[in-house]
Structure formats: C-alpha cells, structure tokens
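A protein chain is absent from this complex, but the other protein chains hold their places.
What follows is chain A.
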Amino acid sequence: MTTATDAVQPGETPVLEAVGVTKRYGDLTVVDDVSLRVRAGETISLLGPSGAGKSSFLRCLNLLEPFDEGHVFLDGELLGYRPHRGRLRELSDRQLNRQRRHIGMVFQQFNLFAHKTVLENLVEAPIGVLGVDAEVARKEARDLLDQVGLADKEHVYPAQLSGGQQQRVAIARALAMHPKVMLFDEPTSALDPELVSEVLDVMKSLAASGMTMVVVTHEIGFAREVCDRFVFMERGAVVEVGAGASLAVDQVTHERTRAFLSRVL
C-alpha cells in the first residue's frame, strides 16, 4: 500500500527514517517533532518559507547539527547513539564518522576544498577515509566528472569554476563515497538564475538513476516534476506531506501550503 504520506511498504526497512526529531535553541523550537520515512530510490523535497526549519532538519539527518529529541535511522541502524544499559550512549567521533560516510551532503555554498583541484576534491575522502586505491579512486572520480559534464575540469581549482560548475563538482564529490542517501541543502539558492538548470539537470538524472534523495529547495517546478513526495514545513513542524506531482495551488490540501504556493508560484 503506497500512500502519499508514507511510501514505505509493510516489512520494508526505510533507507532513512527520522522519528520525532526536535531541535531547540533556548526557547525557540526550530525543528518540532518531525518524522519522515524515506524509501529506497525515493526523492523527497522539503519545502517551506525561510526559517521553517527545513535546513536545520536536513542537517540533523546526518548529525551535522545535534538535536534534542528524536532519532534518525539509516538502513535501520540508529545514528549517533547505541543502547547501553538501558540508555542511549553517544557514539565516539570515530564511529560517528563511520556512519556519516554513507550519507552524501550537498551544501548551498558548495564548500569545495579551495586548496585542492577538482579531482583532488573528489578523491580526498575515498582514499583517506574509505582506503580506496588511489588509481581506482581517480578513475572513478573521472567517471563521475564525466557524469556531471565536467570531464575537462579535473585539474582546475574551485575558484576558477562558475557556481553551477562548483555545485556539480560538489555533487560528484558526495557521490564518490557511494552514499546510501543524498541530502541537498538548497543546492541552487546561491546560483545565478541562468546556472540553476545545469545543477537541477544533474539532480534530475541522479533521481532517475534510483538515488535516494532529500532536497531542501525553493524550486517548486523541480519538486513537482522530479520528487516523489513533498514535505511542507512551517515554524519547524510538518504541515503537509503529499505527492510531488500534486504541488499546485488547487491540488494541495492544507490551507497554509496553498498560501505558500500561491506566493512562490
């Protein structure tokens, strides 16, 4: 049984599952009891006005941001903690890094390593963290660069690339770790308008290839066309979850989602 709010089949383990994730800054609750189950191969968009807590929630998913309540599971494995004598004990940094390498992250500001060439950016973690043979890693990195349309840029430094090119390198860098899921934090918000589509195209083909993706975005068109489901958030809480294709003012069910869409469409 597949519904718009939860596509996970009975007996199936979701690739990524968040249960009641809550994050507070003092009195301010920026992520309020958010739960989400992401099925293998699904693409999910997180929508909402700025300050809705979408990015904070996304950063909780790979534990870049510590949160106060709730749990995140990757392929059924609890992230960041392990049960120990009836309590949840924090994992060591080493164990945390071991879990994080399975989650790819793409940032709004690209965050490419400025002192390394494009190719060095791609092979740094596979060689240093996964222990992949350098030649193998380089070959794979070249294949990935080819996939994102930047095969000729391997010896160039990030500062010499356009924003769109940098973001495509950043996507390739995350893919080089063979992640189980890819998180995108407003990947096109820092780009000049004419560069947005080249990044969205890469993401589109990535989704088509079966990658599991969670995307914080303001690109409603992309969310409607590419994403299986959307999650609309406001003030830290989930307001509505629905099928991506139903992202239109006259099709969403919640009043606040409708108000948001009519503002941005």
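As a working rule, a contact is a pair of C-beta atoms (placed from the backbone, for glycine too) under 8 Å apart; a residue touches a chain by one contact, two chains touch by 3 or more; residues count from 1.
The rule is simple: contacts and distances are computed from a predicted model.
The complex appears with one chain absent; UniProt names that chain "Polar amino acid ABC transporter, inner membrane subunit" among the candidates "Polar amino acid ABC transporter, inner membrane subunit", "Glutamyl-tRNA(Gln) amidotransferase subunit A", "Nitrate reductase subunit beta" or "Na(+)/H(+) antiporter subunit G".
For the chain missing from the display, the contacting residue among A:Gln9, A:Gln160, A:Ser205 or A:Thr253 is A:Gln160, taking the whole complex into account. When the omitted chain is restored, the residue from A:Leu74, A:Ile103 or A:Ala172 that touches it is A:Ile103.
For the chain missing from the display, the contacting residue among A:Val129, A:Ala151, A:Ala208 or A:Ala259 is A:Val129, taking the whole complex into account.
Residue-level contact of chain A with the missing chain is found at 62, 64, 93-94, 97-101, 103-105, 107, 109, 111-116, 124-125, 128-129, 156-160, 170, 173-174, 177.
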